[in-house]
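Complex shown without one protein chain; remaining protein chains in place.
The block that comes next holds chain A.
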């Protein structure tokens, strides 16, 4: 898996709340990535087995809208993302990654 800044941003966003499920628009908002960058990244992460996706369990007729697709890190994805982001953070001299979603304490999400 080649780690680019968009990939790191997506991993950091997902790792901030590893048990949560996110829609594409959520992830665009969290990462600041445009859709044209985000979806290829999601596709790659799924291909690598780091990410799983499911369709929202709603009845479109009742809900009045189509079911959305949501994403979550797999167990392997959580482990790999933690390790990858830690390695990236260690590789940056001043310890201030430009991609990370930060927790309220200001500490990096991972």
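A few points about this structure:
In this section, a contact is a pair of C-beta atoms (placed from the backbone, for glycine too) under 8 Å apart; a residue touches a chain by one contact, two chains touch by 3 or more; residues count from 1.
What we mean here is this: contacts and distances are computed from a predicted model.
Think of the chain that is not pictured: of "ABC transporter ATP-binding protein", "TIGR03545 family protein", "ABC-2 type transport system permease protein" or "M50 family metallopeptidase", UniProt labels it "ABC-2 type transport system permease protein".
In the full complex, chain A touches the omitted chain through residues 1-3, 23-25, 28, 34-37, 39-44, 47-48, 56, 65-69, 80, 83-84, 87.
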